[in-house]
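Below is a structure I'd like to ask you about.
Presenting subunit A:
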Amino acid sequence: MDTNGFGQSAVAAKVSRRQLVKTSALTAGAMALASKIDVNYALAQDEGPVKIGWLGDRTGDFSLVGVQKYAAAELAVKELNEKGGILGREVQLVAEDAQSDNRRYQEMARKLLLQDKIDVLHACFTSAGREAIRPIIDQNKAIFFYNNQYEGGVCDNYVFPTGCVPDHQVVPFMPAVMDKFGKRVYTIAADYNFGQLTAAWCKKFVEANGGEVIGEEFIPLDVSQFSTTITNIQNAAPDILIVLLVGIKQSSFYEQKNSAGMQVPMATTVNMGQAYEHKRFPAPALSNMYVTVNFMEELAEGLGTDFPERVRSVAPDLEYVGMECAAEYEGINMYALGAEKAGTTEKDAVRKALESGISFEGPGGTVSIDPATHHTVRNIYMVHADENHNIVLDETFEAVRPDWLSADMGCDLPNKPDNTQYEP
Partner candidate 1 sequence: MPRRTSWLSAENIAFVIFLIFMIVYPFRTDDFGILNAAYFAALTLLALSLSMIWGKAGILSFGQTAFFGIGGYLYGIYTLNVLGSAQTWVGLAVGMLAGGIVAAILGWFMFYGGVNDVFVGLTTLALTLVLQTFMAQTAGPEWTVGEARLNGYNGMYIPQLSFGEMPLYGRPLYFVYLAILIGVYLLLRWLSSTRWGYGLLALQENRPRTESFGYNVRLMQVQVFALAGVVAALSGVLYASWGGYIDPSSMGLTAAITPVIYVAIGGRRSLTASMISSMILLKLSQLLASSAPEYALVIFGLLALLAVLFVPEGFVVALFNLIDRHLLNRGGGNLPGMTAPVEEVTANG
Partner candidate 2 sequence: MLDLSHVTSGYGRTLIVRDVSLTVQRGEIAAIVGRNGVGKTTLMKTIIGLLPTAQGAITLDGEEITKRSADARARGGIGYVPQGRGIFPGLTVEENLEMGKLINRQGGSERSLDVAYAYFPRLAERKTQRAGSLSGGEQSMLAIGRVIVGQPQLMLLDEPSEGLQPNLVQQIGDDLKRINQDLGTTILFVEQNIELIMNLAQRGYVMDKGQVVRQLDHHEITNQESLVSHLAV
């Protein structure tokens, strides 16, 4: 280990910081400075167990999804060990609870990397959590699987965002629902990065398909009373309401619009799939809500997978097995395949193996890593809840490739190092 505290400076390219700031929308000087640090964390440790680091929200505001993701991690590790581990070595799950707190994410990410010396980190639910630890990941040149739906755009050598992004969810989705219901769209979205960016994506594809966004409202995260919003929507009388609300406070919207008697088809990228609102709210609050997901418990039978039963074999009390539960499971398995392919857990080698294109048969069908962007090519299912909150599968989009980052933003990680989050 490095003992002088400064570490041996890596062969950091002599890029002027000014240049970097100009080219990078987000990360700016921080990364320029940080990239000079190398604490030799990346040294191979080809002995002992393979340590899978897990960091998520087992308690706190986001625990509805956090406990699902933790169960998926437990299951994946258990199954890997039953199959003889990774590279013949035992797989060990080193899990920490970030308690839905960004500071805890930073502390625990450092602990897992520097003290527990994990081989890979599977972490985070919110984008804020991800951004909080990304400087630490980059600084330590770790491998970070962000197995979660998000607003898209992260192009970072050390990050593998395996969940759904707007390429998956919005691009095929908007034309499908607009064909069904009409071209006039109203959007309500949580007033932060995820909501604003996803709303921008929706707008782009509504307009690209000849529709019109007749209203857009951004709602602070701590608002839980929607009566003015409900009236505004009714005044505008849209054909489709895009709902990009997030968190427990905002989820009160459904019951409120239901009791106000508002009936309009809704579309979303997050609801039901993550925090099973259709199970938690009495019908018909979410009836006619359309969503695109990579997996949902109700789809298991049609997909012919026993994934929900297997998850419950390690977490019997789990209330729901949703899209992020499946993504977490797939993410950990894809890492395992990467390490097997590399023949080592040495990080650069594993990253290169992952970038060579790894495919895994997950609960939601085949998932493979897109080398250029580290995102995944995966099947997407468009479903909706009926008036009894039963989930109905409407359409399957197979092997959707997220290519906006590579095609429009020039993200090509194997050949062009980057650590930026791009925006549409």
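In this section, contacts are C-beta pairs under 8 Å (C-beta built on N, C-alpha and C of every residue); 3 or more make two chains touch, one makes a residue touch a chain; residues count from 1.
If you want to know what made the cut, all candidates are chains of the complex that A comes from, given by their letters.
This structure is a prediction, so every number in the text was calculated from the model and none was measured.
Visitor: Could you sort through 1 or 2 and say which touches subunit A in this complex?
Guide: The single touching candidate among 1 or 2 is 1.
Visitor: Given the complex with candidate 1, which residues does subunit A contribute to the contact?
Guide: 1-2, 4-7, 17-18, 21, 25-34, 36-37, 39, 58-59, 96-97, 99, 101-104, 106-108, 110-111, 113-115, 127-128, 130-132, 135-136, 139, 191-193, 196-197, 218, 220-222, 423
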